[in-house]
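For this depiction, one protein chain was excluded, whereas all remaining protein chains were kept in their positions.
Chain lettering (A, B, C, D, E, F, G, H, I, J, K, L and M) follows the sequence in which the chains are written, and residue indices restart at 1 in each chain.
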Amino acid sequence: MDTTIIAVVAVASIVTAGLTTAIGCIGPALGEGRAVSSALTSLAQQPDAAATITRTLFIGLAMVESVAIYCFVISMILIFANPFWNQVIVQAGGK
Amino acid sequence: MDTTIIAVVAVASIVTAGLTTAIGCIGPALGEGRAVSSALTSLAQQPDAAATITRTLFIGLAMVESVAIYCFVISMILIFANPFWNQVIVQAGGK
Amino acid sequence: MDTTIIAVVAVASIVTAGLTTAIGCIGPALGEGRAVSSALTSLAQQPDAAATITRTLFIGLAMVESVAIYCFVISMILIFANPFWNQVIVQAGGK
Amino acid sequence: MDTTIIAVVAVASIVTAGLTTAIGCIGPALGEGRAVSSALTSLAQQPDAAATITRTLFIGLAMVESVAIYCFVISMILIFANPFWNQVIVQAGGK
Amino acid sequence: MDTTIIAVVAVASIVTAGLTTAIGCIGPALGEGRAVSSALTSLAQQPDAAATITRTLFIGLAMVESVAIYCFVISMILIFANPFWNQVIVQAGGK
Amino acid sequence: MDTTIIAVVAVASIVTAGLTTAIGCIGPALGEGRAVSSALTSLAQQPDAAATITRTLFIGLAMVESVAIYCFVISMILIFANPFWNQVIVQAGGK
Amino acid sequence: MDTTIIAVVAVASIVTAGLTTAIGCIGPALGEGRAVSSALTSLAQQPDAAATITRTLFIGLAMVESVAIYCFVISMILIFANPFWNQVIVQAGGK
Amino acid sequence: MDTTIIAVVAVASIVTAGLTTAIGCIGPALGEGRAVSSALTSLAQQPDAAATITRTLFIGLAMVESVAIYCFVISMILIFANPFWNQVIVQAGGK
Amino acid sequence: MDTTIIAVVAVASIVTAGLTTAIGCIGPALGEGRAVSSALTSLAQQPDAAATITRTLFIGLAMVESVAIYCFVISMILIFANPFWNQVIVQAGGK
Amino acid sequence: MDTTIIAVVAVASIVTAGLTTAIGCIGPALGEGRAVSSALTSLAQQPDAAATITRTLFIGLAMVESVAIYCFVISMILIFANPFWNQVIVQAGGK
Amino acid sequence: MDTTIIAVVAVASIVTAGLTTAIGCIGPALGEGRAVSSALTSLAQQPDAAATITRTLFIGLAMVESVAIYCFVISMILIFANPFWNQVIVQAGGK
Amino acid sequence: MDTTIIAVVAVASIVTAGLTTAIGCIGPALGEGRAVSSALTSLAQQPDAAATITRTLFIGLAMVESVAIYCFVISMILIFANPFWNQVIVQAGGK
Amino acid sequence: MDTTIIAVVAVASIVTAGLTTAIGCIGPALGEGRAVSSALTSLAQQPDAAATITRTLFIGLAMVESVAIYCFVISMILIFANPFWNQVIVQAGGK
Partner (left out) sequence: MDTTIIAVVAVASIVTAGLTTAIGCIGPALGEGRAVSSALTSLAQQPDAAATITRTLFIGLAMVESVAIYCFVISMILIFANPFWNQVIVQAGGK
């Protein structure tokens, strides 16, 4: 029965790790696309403000990217530092 | 039967932790993208108000980011400080 | 059978706590993004009204944030002060 | 069998309490975001009418918030004053 | 078997009560948000008509709110004055 | 078997009564919100036609509200005057 | 087995009657809201044509309302004049 | 087994009759609402063409309504002139 | 077993006949509504071209209506001239 | 077992034939509605180009209609010239 | 068991053939409708460029139509030249 | 058991081949429709740039079409050069 | 049991390979369509900048196409260089 548990936890970790990054990347990609799009329109309209616009753009992109990174971090934790997996492996090994 | 329970609770925690951050990041990413987008358009239209605009933008981004952080916190609690998991481990160990 | 019940209630609490915050954060994030976006556009259009605009913005953001906090509170109650879980633990222990 | 019933009713209450607030918060958050957004645009367009605009905004936000509070109240009733749960507990205890 | 029926009817009532209010609140919240939004835009455009606009707004909000209240009433009936639940309790008690 | 049938019919009635009002309220709420929104914009644009506009608005709102009331009536019939429930109760009692 | 059939047909009738009206009301409510909305905008733009506009509006609303009434009629037939239910009751009684 | 077949065919007919009208009414209601909406806008813009506009509107509404009537006819055939039901009843009776 | 097959084929035919017309009517109704809507706007803009516009409108409506009629024809074939049903009846009778 | 196979293949053919036409008609109906709609707007804007516009419209409608006809042809093949059905009938008869 | 396999492969082929064309036709129909629509608007705006516009339109329509034909070809292959079906028939016959 | 495996792999290949092309054609068709639509509008606005516009259009269409061809290629590989199918056939034959 | 595993892994690989390319092609096709569309509009507006516009367009298309190619690569790996499939074949052969 131990190996079944290992399989179930492994499957859950694999599927969740993948879907978390996949779903979590839709929003940031669209949000960044929108921000970049506005930046370009603004640059065309007011080239003199290029310094302020690009600086604000990069700060904004960093904020949006941080959301995508939360998802990536969760995925990495689930793949490489999964406390539930470790517990299950120990449980299975110690028995 | 104890190991089955451990597996079920572990799977639920893994899947929920992933999906919470994944789903919860769609909204903030889109909202921040929109805010940054407006900030850039506004900067291009009224470069003189850059100080007020960027200050308001950062406060607004912080508010939206806080919503994403709620989700991230829930995920972290479910992975690293899950009271149900602790209870189940104790139950399984003490028996 | 007691441990099965514990597992079922624990799983329901974990999944619900996560999804409540995740789903409940989509709306507030989009709403706040929209409000911030309008604030920035308004600031660019009428810099003289900055005081009124930012004050109204903060009250509005507080109202929207309150909706997200309702969801966060429900999640926290389900994780750390769950009356059904307490009842089930007592039931399982007393038996 | 009594404990099974307790578990089923507890799970239904937990899940419903969470989802009611989560789903019910999407609408109010978007509606309030829209209202605040229009208020800010209006303030920028007609700063002289600030008193009327903010008064109307607050009444409107209160109306929309009331809808979110209906959902929060239902959730709270289901968690802390659930008549079905009480009946089931009595039934289980008296037997 | 009586207790099973009690559990099933209780679960159906709990879930329905929650979802009715949750789903039924999406529409009114969006509708009210739209109405308030237009009211604010109108006030900014024609401050002299403030009396007529706010009066019409309140009547309109009352109409939309009534729809949300239908849902809230159904939920309350299902929780506190549920004829099916009463029948089932009587059935279970009399047997 | 009679009690099972009672439970099934009761559950169907409860769930349908709730969902009918919940789903059926989305449309009217949005429709009324749109109508009120246009009324307010029209009032701001043409305050002299206030009498005609508000009269037409109220007739229109009544038409839309009637659709919501159809759903509410169906829900009330299913809860308090359900012919199938009566038949099943009679069937169960006479047996 | 007869009572099971009665339950199944009753459940199908109840659920269908509710959902038919619920789903069928979304379209008419939105359509009417749009029509009323345009009528109000038109009245504000051309108050002199009020007679023609309101007459055309009422005919149009009647057409759209007729669609909602089709659904309501189907629901009423399924609840109070259901040929399948009558056949099943006869079948069950005659046996 | 005959009664089971009767029940299955009856349930399929009931559910299909309801859903056909319900789903089939969404399109026509929205389409008619749009047509009426344009008619009113057109009347306000060109009151002199009222005769042509209303005549074209009525022909158009009749075309759209005909689509809704197709669905209603199918529902009525399934309830009151269902060849499959007749066949099954005969089959069941003759046996 | 023959009667089971009859029931299954009958149910499939009933459900498909209904859904085909229901789903197939959404598109044509919206398309016709759009066409009529444009016709009315065009008439208001260019009353002199009424003859050409209405002639083109009727040809266009006929084309769109033909799509709805395809679905209605399929439904009618499935109800009244279903080759699979005939085959099954013959099969069941000859056996 | 042969009759079961006949039933399964018949059901699959019936359901697929209906859904193919139903789903496949949504696109063409909307596309044609859009094309007709543009034609009418264009006619109102440039009545002198009526000949070119209507000719292009008819070619375009034919192209879009051809897509709907593909679906109708597939449905007809599945109902009246289904090679799988013929094979199964032969198989069942020859055995 | 051979006949069951034949049935399963036949059902899969029938359903897939239908759905492939049905789903695959939504996109091309909408795309062509949009292209035709733009062509008509362009013709009304610039009648002198009719030759270039219609030529480009026909090339574009051919490209879009080719996508629909890919789906139609797949459906035809699955119905009339299905290698899996042939293999299964041979397998069933040779055994 | 070999024949069952053959059936399962055949069914998976058939369904996937169909759906891949069907789903994968929605995007390219819409994208090409949009590109053609813009090309026609551009031609009407700037007939002098016809050469550059049509050349860019054809390159763009080729890029979009390539995406549809990826899907078509995958479908063709799955039908006519499926390595898993070959392996399974060999496995089944050699045994 | 080995052959069952082979079938399961083969089916998973087939379905995933198809869906990955199918789903993954929707986004790039729409994105490229949008980019091409803007390029054509821009060319019509500023023919003098044709060189810069087409160069930027091609770089942008390459970036978007790269996303579609990621999906195509994953599909190809799953069909022709699938490590899990190789492992399973080895496992099955060596046993």
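As a working rule, a residue touches a chain if its C-beta (ideal position, glycine included) is under 8 Å from a C-beta of that chain, and two chains touch if they have at least 3 such contacts.
The structure displayed is predicted, hence computed values, not measured ones.
Peer 1: Based on the whole complex, identify which of A:S38, A:T52 or A:Q91 touches the chain you can't see.
Peer 2: A:S38
Peer 1: Mind listing the chain A residues that contact the chain we can't see here?
Peer 2: Interface residues of chain A facing the absent chain: 3-4, 6-7, 10-11, 13-15, 17-19, 21-23, 25-41, 43-45, 47, 50, 54, 57-58, 61, 65, 68, 71-72, 75, 79-80, 85, 89.
Peer 1: With the missing chain put back, which residues of chain M would touch it? List them for me.
Peer 2: Listed in rising order, the touching residues are 1-2, 4-5, 8-9, 12-13, 15-17, 19-24, 26-28, 30-35, 37-39, 41-43, 45-46, 48-49, 52-53, 56-57, 59-61, 63-64, 66-68, 70-71, 74-75, 77-78, 82-85, 87-88, 91.
To be clear about the criterion, only the chains that are shown with their structure count from here on.
Peer 1: State the smallest step count from chain C to chain H, taking one step as a move to a touching chain.
Peer 2: 5
Peer 1: Could you run down the chains that neighbour chain H and chain K together?
Peer 2: Touches both chain H and chain K: nothing.
Peer 1: Measuring centre to centre with CA averages, how many angstrom lie between chain E and chain K?
Peer 2: 46
Peer 1: Roughly how many whole angstrom separate the Cα centroids of chain D and chain H?
Peer 2: The mean C-alpha positions of chain D and chain H differ by 37 Å.
Peer 1: Would you kindly tell me how far, in whole Å, the mean C-alpha position of chain J lies from that of chain A?
Peer 2: A distance of 43 Å separates the two centres.
Peer 1: Which chain M residues touch at least two other chains?
Peer 2: Residues: none.
Peer 1: Name the graph shape formed by the protein chains and their touching pairs; answer line, ring, star, complete or other.
Peer 2: Looks like a simple chain-to-chain line, open at both ends.
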